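Missing here is one protein chain; the remaining ones are kept as they sit in the complex.
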Amino acid sequence: MATATIDSPDTHDDHDEHHATSTGISNTKLAMWTFLGSECLLFGGLISTYLLYKTRRGPGPDNTAIPTDIFDIPFTSVSSFVLLMSSLTMVLALSALTRGDNAATRAWLLSTAMLGSVFIGGQVYEFTGFIREGVGFTHNPASSAFFTLTGFHGVHVSLGILMLMSLYVASKQGKLTPKHTETVEIVGLYWHFVDVVWIFIFTVIYLIPVD
Amino acid sequence: MKTPNTLTETQTVSDMFKFRRRLPGAGVVAMLGLVLAGCAGDAELDTLKPESGTADEIYDLAFWVFIIAGVVLVAVCGAVLWLAVKNRVSSYEGDEEFPEQISHNNALEITWTIVPAVVLAIVAVFTIIVHVSINRDEAAAVEIQVDGETRVWDPTIVVVGQQWWWEYRYYLDAGDLDASMLDDPSNLPPADIVASGQFAIPTGVEVDLIITSRDVIHSHWIPRLNGKRDAVPGRFSPWKIEADDPGVYFGQCTEFCGLSHSRMRMQTIAMTEADFQDWIDMQMSPATFDAELQPYVDSYREAGAGSVPDDASAALRGLDVFVTQCASCHLVDGLNDLDYDGAEVVSGSAPNLTHLANNTTFAGGILNLYNDEDGSLNRDDLAAWIRDPDAIKANFADNLADGELPRGMPDRNLTERQINDVIAFLETLGPRPTDERIAATEVE
Amino acid sequence: MTDTVTETHLEHDEDHGAHEHPSDWVYIKIALILALFTGIEVLTYFESALPFFENNSVTIATLMFLMVVKFYLVATWFMHLRFDNPIFGRMFVAGLVLATAVYCIFLSAFEFWA
Partner (left out) sequence: MAIIEEPLALTSGEAATAERPLGGLTRPQGGNGWRDWLSTVDHKKIGIMYGVSAMFFFVVGGIEALLIRWQLAAPEGQLLSAEVYNQVFTMHGVTMVFLFIMPLAAAFANYLIPLQIGARDVAFPRLNALSFWIWISGAIFLNSSWIVGGGGADCGWFCYSPNSGLAFSPSHGVDFYAIGLQIAGIASLLGAVNLIVTVLNMRAPGMSLFRMPILTWMLLVTQFLLLFALPVITVALFLLMFDRLFDAQFFNPATGGDPLLWQHLFWIFGHPEVYIIILPSFGIISEIIPTFSRKPIFGYSFMVFSGIAIGFMGWGVWAHHMFVSGIGPFSVAAFSLSTMFIAVPTGVKILNWLATMWGGKLLFSTPMLFAVGAVAMFTIGGLSGVTHALAPADTQQTDTYYIVAHFHYVIFGGGVLGLMGGLYFWWPKIFGHMLNETWGKVHFWIMLIGFNLTFGPMHVLGLQGMSRRIDTYSPGFGFELWNMVATIGAFIIALSVLVFFYNVWRSRRDAPNLPAPGPDPWDARSLEWMIPSPTPEHNFDEVPLVESEDEWWHRKYGYDENKRVVRIATIEEVAQDGSAEGVHLPAPSFWPLVLALGLPLIGYGLIFNLWLCVLGGALTGLALYSWALEPVDDPDADHGHDDHHDDDDGGDDDAAEPEAVTSGAEGGE
């Protein structure tokens, strides 16, 4: 392998955004992607558990209703759509920040958080509806697995909302400037990841019919 | 009856040299000397002494792999030692001489990647052959007499593990029982025979086992007859067992199953077809009671527990203790079978005691029911067991917190007299086994 | 998983800022495609709407295809994998592929596909 040239940070001739790293890419962003790779295994485990258990109703006459019996697909479609669109607003927030348009950045950040909140609200509504109809967390393996999977995802979305709101506050205080695009980008990566996980869940858990 | 566990010293020694029969060459024997040394004496669970076709197949496969592994081991460790002796220096002090700096040799690398792979591929072929063979379900047919009529039985036994003993359920009229015909391990269909701790099989036939559990995971293992198979609650796992010769084959639960995992044992008793038929006849019949006990039994079946005069025989008093203290968990067919839902079901989840005295072990296969010296009933251990089961075999049957499941035999706080009486009653349950079997099944 | 790193021999800065991110309009177009696909997905639920969705295998194939495309679009455009250093994508794909493979084998062991 060819001998590498030494990046000499002392020269500062190109004011790169990043410090010299071996690969030239940002530590933080690499860490985020690495972490997301790991998250695939986490959600994979929960999704597989649900798939395995989705028709396990448990014995006896009680507690045998399972989530697939009472899915409200039109409702979930709307909330899935909302979450999907929040990815758009997220990427627009980043784009606005790159342009230096702070007002637009805040607006998009806020709308992303709002859309996320609507999604969470929908999930809370769905959960309470399920429980009202006798599909509670403790009733049978199918419902335990369903609530654990979607609840886990919901917690991820909620954390994302917290991050977005923190960015919003930082922006309000004037601390979010174009040089912070990577920060927003990284929050965005997390947010989009949560979105793609839902794309998967929506199809595999909700839409694919159970025989 | 041949009894593998009471081999004489010479038999043991000849058994040790079984290797020779399989592979000529004293060097191999010497190499495995360590292993062999450990095999001397009684070792009823020894995996190196297979006694059935299946166990033989496994043994042969493992044996050859042990040989290959041994060769590799000797080669590697020999190379290490040889290099250590040959290339050793005591210090680098003042030594500026370096050996030739060989850093790689791709041909060599590829060779020692491919050669082991090829060896493993060959082993893999044999592995798959044996694997298929030991998992193949061969249809077998045994003619048995049930209620005077001849039936063709594909020998199948449903094995149910629970903390901390094994139950064996025989369905003699099911023809070809299949795991798919079973549903809930805690609510199995009534069986013709329900045995515990010891189960009989006819020799020379492949007996199918359908293994499941009522609580946690156990593992059913009779080393000399076959490998093990887990008993998983909610699942019915097929396995099989066969014995070439009549004898008693020891087993031990091998999946950690909680508190008394170490005290969960079982035995397979392989019998000739004639003996097996006798065993079936005995097991199929309800308990019989002598003239003194019979009236009490009749009235119990009609109207529940009665009362027994203080000067009655110990067995009768014991019967009374049994129906008041033991019958809520233990079943004696012909006595309290009406108390359970379905005449032939096993009670709750405690062993069926209908033919207890015909067994040679009790308490989950850990204690001898008879003394080996004189063949008398092992009253001491029985009394100790009834007096304080937890001391013999740690359990969770007493002083339970709310919602805790009782597991194991509770302490019923019987008086010494009650204990003696109930032992006298238990002794009446079933024909006494032969002295040979008592000797062969002795748990040391 | 490990192939992600074995090829990593980038000694030079890959200038992150050198390329232009797509304009907002491109993002909106992607979002419209995603919305359209979601619409088709939801349609499969209403079996009467499109007769061929009465066949389960057709439905499942369609849904899986649309899901993968949506996933791909979000990852490549919104998450910028298209424009970024390939190392990022490799880290993620490593996890994704490993998860898919392992959990498919896992489900197979339960005879899930039967």
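Observations on the structure shown:
For reference, chains read A, B and C in written order, and residue numbers begin at 1 within each chain.
Here is the rule we go by: a residue touches a chain if its C-beta (ideal position, glycine included) is under 8 Å from a C-beta of that chain, and two chains touch if they have at least 3 such contacts.
None of the values given here were measured: they were computed from a predicted structure.
Judged over the whole assembly, touch between the missing chain and the shown ones holds for A, B, C. Contact with the omitted chain, checked across A:A65, A:M85, A:L115 or A:A145, is made by A:A145. Annotation: of A:T150, A:T183 or A:T203, A:T183 touches the absent chain (contact as defined above). In the full complex, the hidden chain is touched by chain A at residues 1, 3-10, 12, 15-23, 25-32, 34-35, 37-39, 41-42, 45-46, 49, 52-53, 56-59, 63, 137-141, 143-145, 148, 155, 159, 162-163, 166-167, 169-170, 175, 179-183, 186-187, 189-190.
As for the chain not pictured, it touches chain B at residues 34-35, 37-48, 55, 57-59, 61-62, 65-66, 69, 72-73, 76-77, 79-80, 83-84, 87-92, 95-105, 108-109, 112-113, 116-117, 120, 123-124, 127-128, 130-132, 134-135, 163, 185-186, 211, 215-217, 219, 221, 223, 226-230, 232-235, 237-238, 250, 252-262, 366, 394, 401, 404-405, 407, 443-444. As for the chain not pictured, it touches chain C at residues 1-2, 5-6, 8-9, 11, 87, 94-95, 98-99, 101-102, 105-106, 108-111.
FYI, only the chains that are shown with their structure count from here on.
Taken as a graph of touching chains, this assembly fits none of the simple shapes: it is neither a line, a ring, a star nor a complete graph.
Note on chain placement: the centre of chain A and the centre of chain C lie 14 Å apart, centres being C-alpha means. Of all the residues in chain A, the ones that touch chain C in their complex are 1-2, 4-5, 7, 16-18, 20, 22-26, 29-30, 33-34, 36-41, 43-45, 47-48, 51-52, 73-74, 77, 80-81, 84-85, 87-88, 90-92, 94-95, 98, 185, 188-189, 192-193, 195-196, 199-200, 202-204, 207-209, 211. Interface residues of chain C facing chain A in the complex, by the touch rule stated above, are 8-17, 21, 23-24, 27-28, 30-31, 34-35, 38, 41-42, 44-45, 56, 59-60, 63-64, 66-67, 70-71, 74-75, 77-80, 85, 87-89, 91-96, 98-100, 102-103, 106-107, 110, 112.
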